[in-house]
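One protein chain is absent from this view; the other protein chains keep their places.
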Amino acid sequence: MLGYKSNLIILMVSHVVSPFIMLFALYVIFHGHYSPGGGFQGGTIMAASLLLMRLAAGREIAQLQFKSVLGTPLGSIGVLIYFGTGFAAMLSGGEFLNYRFLPFAGFTAAELRSLGILMVEIGVGLAVMAILVAIYDDLLEGYPND
Amino acid sequence: MTDLFLGHYAYWAIIFLLILGLYGMIFKNNLAKKLIGMTIFQVAIIMFYVASAVKWGATVPVLDPVTGAADAAKYISPLQHCLMLTAIVVGVATSGVAFSLVIAIYRRYKTLDESKLLERMKSS
Partner (left out) sequence: MKIINGLLLISFGALLVYASLGLPNRGDVDAVMHREKSPAGSQGASSYYIRNADKDANTPNMVTVILADYRGYDTLGEETVILTAGLICFLILRRKKNKS
């Protein structure tokens, strides 16, 4: 940010609070089955925890938490997880994205669909988090800190 | 008459928000203010869908083990909420791309005012 001076209280509070926001985001993703939540909501909250460190401590120190070069590759891996679940269902005999044909043994049809939903939500959460942080980093690329 | 007003006042408030967003897009000269008007327009559309999904006396669309799933009038309609989740995230992506275009325009022409920008584009 232009003319950026760090404030001690904001710095200390951000160091403490940011991991707890990430933990809450993981809770929202994995409890998307039983309460309002899911992939998009949890991914946005996780992006908020990473952006908090970028706003409070500057760009160089926040590289220790999440490197900027990891933004777009992680987004591609998230889309690949979604596609991979669909292809695993297709290669095991069903149609694309039909979760009943996933190749895990010992589950009923309804439980297999629940497992497919969980894998898909993890992929979506990862992609949303990585791309939101990547857009922020690209918009503020050339500005000097302090 | 009061029945008509009580059944439609939410839609009229959302139409007011939509007109506010359109006013920002048309009447302001700065490019960044036009983008803020576009964001207000998107939020108004999302709120319109979500406001139309309500049923009186119904609860959140998460299955309650006491109530059961047989009666569909006890839960609000989940279809509009699902479609608007997609719309919110697409709105964020669109805003990101629009602001990066504004930054690229500023780097090239050194102004964000619409009339000065048109002069510089014609002369260069």
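Some points to look at:
As written, the chains take the letters A and B, and residue 1 is the first residue of each chain.
The criterion applied here is as follows: contacts are C-beta pairs under 8 Å (C-beta built on N, C-alpha and C of every residue); 3 or more make two chains touch, one makes a residue touch a chain.
All values derive from a computational prediction rather than experimental measurement.
Contact with the chain that does not appear here is found for just one residue of A:25, A:52 or A:127, A:127. When the missing chain is restored to the complex, the residue among A:17, A:61 or A:97 that touches it is A:97. Residues of subunit A that touch the chain left out of the display are 32-39, 71-72, 75-76, 78-79, 82-83, 86, 97, 99, 110-111, 113-114, 116-117, 120-121, 123-124, 127-128, 130-131, 134-135, 138-139, 141-142. Mapped onto subunit B, the footprint of the missing chain covers residues 3-4, 6-8, 10-12, 15-16, 18-19, 22-23, 26-27, 51-52, 54-58, 61-63, 65, 69-70, 72-73, 75, 77-79, 81-82, 85-86, 89-90, 93-94, 96-97, 100-101, 103-104.
Heads up, the rule we're going with is that only the chains that are shown with their structure count from here on.
Centroids built from CA atoms put subunit B at 24 Å from subunit A. Residues of subunit B that touch subunit A in their complex: 60, 62, 85, 88-89, 92-93, 96, 99-100, 103. Contacts from subunit A toward subunit B in the complex involve residues 34-36, 38, 40, 128, 131-132, 135, 138-139.
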